[in-house]
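Below: the structure, in structure tokens.
Every protein chain but one is kept in place in this view of the complex.
Up next, chain A:
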Amino acid sequence: MAASQSDYKDRQFLAVIGDEDSVTGLLLAGIGHVTSPPDSQKNFLVVDGKTETSAIEAAFESFTTQRKDIGIVLINQHIADKIRYRIDTYTAAFPTILEIPSKEHPYDPEKDSVLRRVRRLFGE
């Protein structure tokens, strides 16, 4: 929890890794951002059936480690399952990872990281 001010003060974007409808819906709220031309880095990744797991992993790596302007990473739970090992070993304070349901995959509380922590605390 010992986050220094520089850790969070520039973190002003939400990032999304999700299927097309999830990303479209969230971008409609105005969270989408593309950085200025030389880099043109997007803060979202649309994942479909053809997207390689390595591409998802690379986006996750970029949003959580390389970029310092992202405060929350939203990821569809069924996509998070593909890189579960990465998400379970992620411990940094910022950005926060939030798994969200998708159109075809309702939210599974069994996989919810917070609820798993609750079970651990109460000794199950």
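We adopt the following convention: a contact is a pair of C-beta atoms (placed from the backbone, for glycine too) under 8 Å apart; a residue touches a chain by one contact, two chains touch by 3 or more; residues count from 1.
We adopt the following convention: contacts and distances are computed from a predicted model.
Only one of "Vacuolar ATPase assembly protein VMA22", "Actin-like protein arp5", "DNA 5'-3' helicase" or "General transcription and DNA repair factor IIH subunit TFB4" fits the UniProt record of the hidden chain, and that name is "Vacuolar ATPase assembly protein VMA22". Take chain A: the residues that touch the chain left off the picture are 1-3, 5, 8-14, 20-34, 40, 43, 46, 71-72, 74, 93-94, 96, 98, 100-101, 103, 106-107, 109, 112-114, 117-118, 121.
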